[in-house]
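Attaching a single structure in structure tokens format; questions to follow.
This view holds just a subset of the chains, kept in their places.
Here the chain labels run A, B and C in written order, and each chain numbers its own residues starting at 1.
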Amino acid sequence: MSQIITFGEILMRLSPQGNKKFIQSNLLEFYFGGTEVNVGISIANFGGDVKHISCISNDFVGDTAKSYLQKFGVDTSAIVRSNRPLGVYFLEVGAVMRPSTISYNRSHSSFSEIQPSMVNWETSLEGGKWFHWTGITPALCKGGYETLKEGLILARKKGMTVSADPTYRKGLWKYGEDAKDVLSDLLNYSTIFIGGVNEINEVLGTNYSYSEEDFIEASKQLMQKFPSIEKVFDKIRTAVNSSWNKIRARMWNGKEFRETQDLDITHIIDRIGTGDAFAAGLIYGLQHFDDYKSMEFASASSALKHTYEGDVNFSSVDEVMNILEGNISGRLNR
Amino acid sequence: MSQIITFGEILMRLSPQGNKKFIQSNLLEFYFGGTEVNVGISIANFGGDVKHISCISNDFVGDTAKSYLQKFGVDTSAIVRSNRPLGVYFLEVGAVMRPSTISYNRSHSSFSEIQPSMVNWETSLEGGKWFHWTGITPALCKGGYETLKEGLILARKKGMTVSADPTYRKGLWKYGEDAKDVLSDLLNYSTIFIGGVNEINEVLGTNYSYSEEDFIEASKQLMQKFPSIEKVFDKIRTAVNSSWNKIRARMWNGKEFRETQDLDITHIIDRIGTGDAFAAGLIYGLQHFDDYKSMEFASASSALKHTYEGDVNFSSVDEVMNILEGNISGRLNR
Amino acid sequence: MSQIITFGEILMRLSPQGNKKFIQSNLLEFYFGGTEVNVGISIANFGGDVKHISCISNDFVGDTAKSYLQKFGVDTSAIVRSNRPLGVYFLEVGAVMRPSTISYNRSHSSFSEIQPSMVNWETSLEGGKWFHWTGITPALCKGGYETLKEGLILARKKGMTVSADPTYRKGLWKYGEDAKDVLSDLLNYSTIFIGGVNEINEVLGTNYSYSEEDFIEASKQLMQKFPSIEKVFDKIRTAVNSSWNKIRARMWNGKEFRETQDLDITHIIDRIGTGDAFAAGLIYGLQHFDDYKSMEFASASSALKHTYEGDVNFSSVDEVMNILEGNISGRLNR
């Protein structure tokens, strides 16, 4: 019985230490991640009661992935196992004008065998209040799409809040379905849209610009097409280079447009998972604060993630609130 | 134009440092290996002129694998690239009564896309004298089998020596062909058989025991069925435990049976690739020594491999000869 | 609701990598341990349903300790926090004739503040079947003794099995109580005695030798004094040196004396926690096997622990059973 449900593939991330390249290294650090589980772990670090549902490998790598989630207090009891290996991704962390590079080994992973029959949604959603999904899951395989859809239908039936982060990644979507159709289908069961004009354009087939006016217009059109959607939250990144970014957020909640100040992230350690930290912050926030403060919380959560290695946001609620209170000087508290 | 040709999958090996388990680690050492390329690199370390043929991923992991072979002077010019990821295997190195454990992620790897059309055997075998293959390649995928067969046919036409290490691994062989049939087909193009009664029983469907008599009998029956085979070399391991083994070898070359003394390996560092080091030693040996000395060389080469981390045998000819001369006290030469 | 309850201090262990000394290092590996929690985690690794109860620090070190237990699936919900730091121990791992050395910083640790009022035994023991305690806890502080005693009284009232490992460590026991009195008091609530003639002599004030006869006699006298004790299990270590030991076990269960064969551990990696692995194996065993097989299981579990770094036994039931079946050659299973 967990209040917050995340569902999606767990990947093993392998990257050389610091900013090294594979060719100059013989050691790799490993973490586990995946956009939905990153959100789940981050919420657990905020003190949330989270269950992650997935299909992982039936070997010591899968065991290690499972224990990684447990370490953060995430409930793993609904995770199923398959005989396929866990998905892996390789990462070289860039710096300054050198971008990070990434290579995936996930297309025949254990998660690709997920089928609706493998998840008991009835049991899994018992006591649940919030369901979070992203566009990665339905992009991976038909079983992912179908399993997710079953979960969403039940979640809505139970009156759960459903947040959607319909990230569109062209490289995936190889099993024959049309991304736009599938995402639209799933958005019918969603109440919070985490994305900006890019994602809306993808789903609606529109061509909105980044302007404030267009963002509002796009949000309105999205809500018209998907009446269950109540609020749209967008994270905006301005990149000086790989090592130096700025983050802010904006929203349209059906009534008002709001936008936060830029947070200046001058010495980035790891950019992976910063969008997931935003989603996690938002989900936590909307359960505790008003819309604007939730968005500020999400933004600060995302900014803090840039200071941690790995996919996961380790920050606590106190640490995020500290930033909302303007304490960004990093003063050591003895 | 290389004299010695090896053909087979290149895998990335990932294992925690020392004898750690994945669950107690966040760092993995990586090496590249694969039974045939291990043989190739080991021969290159003996000063041999080796070309390895394979299909690897078209990303920075594949680049790193390629550069790994080049590091040892192995010719990589015939390696082709595919859009599938490089195969990976995960390893936990055991100790004492704890066995090592291994988990493969190779079944949809870049090598699984190999097709006869991708290798120009005519060019690749130009100037070649020796072709080495193992039972892993035809077990992986039909394309592996067919591509290998094309190469073997040409190799024999050119009068090259062909060594076969028809290791049978049940976990592979999933694409619909029968192991016994396929291995038999390929043994028709082979001249040196590296294997013992287990492997012969597998191919002949017999049931020979480990006794000297049975080994000779089995070898004779093998040569009868596959007249191209001239010699059979077998490596025998006696294991006290994961950390302490003994190695010896025996042979039937159609005329005489010979057997070496046990080499006592009291403090094993890494057992992976020790069979490949035996094959490499044998291939090098048979080009320079008589049959018995070749087998002794192979045996010492294999014993030395137990003292190196990773899949590769780093020992030089001098280092192996040193052991043949009885210098096993490890005395430091200043 | 967990079936198996362990209670005791959690310590942070800090040791240089491999066999290095502090003076030649600037890096320390850390693990968490403590005799009772080692038992708990080891049983969890066998698939047992374990809750560990303790008092840890209210800082990021305590957080990390807690997440360490969760990683293995141990229930941490009854762990309380104090403002004192977590106990620490420093370890230099010896080799050959060089003994390991250890230095404790635990006497004013967070656990030293434990008080009966801090643990809700009624809730904690709900559904419990087994309670394990050791002589370390009552040795540390009066609060440890009193809290433990409350738990034991309730455990026995509920009919739980209580295993006692009354290890006597002279260096502790500084708060004014007499070890013999306290241990005797607690043994009144115990049913399984894990210890040998040393421990019995300590409690009874006797002077039995290591002989089989004396072991049986001592066990009988122990059971006479503490009628709740039904079985005595003893682990015997023969040390060639720090790197090479042999392990066997013997028992008196009121009816028969049995003794296992020696297990030869030729290349020890870490000796810490091998007694705890014995206890864990025994507790798991007695829930699934007869007395002799339980003792064999415990012995093999202990032997395997010597091959893992850290305090914890990572072996699974399958891995232990594998040894009971005589597979000690460490053969890799591909």
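The rule is short, and it goes like this: a contact is a pair of C-beta atoms (placed from the backbone, for glycine too) under 8 Å apart; a residue touches a chain by one contact, two chains touch by 3 or more.
All values derive from a computational prediction rather than experimental measurement.
A.B. asks: Count all the copies in this homomeric complex, not only the 3 that are shown.
C.D. replies: 6
Everything below uses one rule, namely that only the chains that are shown with their structure count from here on.
A.B. asks: Averaging each chain's C-alpha atoms to get its centre, pick out the one most distant from chain C.
C.D. replies: Of all the other chains, the one whose centre lies farthest from chain C is B.
A.B. asks: Pick same or different for copies chain B and chain C, depending on whether their interface residues overlap by over half.
C.D. replies: Since fewer than half of the residue numbers are used by both chains, the interface counts as different.
A.B. asks: Just curious, how far off is chain C from chain B if you go by their C-alpha centres, in Å?
C.D. replies: The mean C-alpha positions of chain B and chain C differ by 45 Å.
A.B. asks: With chain centres taken as the means of their Cα atoms, state the distance from chain A to chain C in Å.
C.D. replies: For chain A versus chain C, the centre distance works out to 42 Å.
A.B. asks: Where in chain B do residues touch at least two different other chains?
C.D. replies: In chain B, residues 21, 23, 101 touch at least two other chains, as defined above.
A.B. asks: In their complex, what parts of chain C are in touch with chain B?
C.D. replies: Of all residues in chain C, those touching chain B are 18, 31, 71, 263-269, 300, 303-304, 306-310, 312, 314-315, 319, 322-323, 327-334.
A.B. asks: Within the complex, which stretch of chain A touches chain C?
C.D. replies: By the definition above, chain A touches chain C via 67-68, 70-73.
A.B. asks: Within their complex, state which residues of chain B touch chain A.
C.D. replies: 14, 21-23, 26-31, 57, 59-61, 63-64, 67, 85-86, 88, 90, 92, 101, 103-105, 107-108
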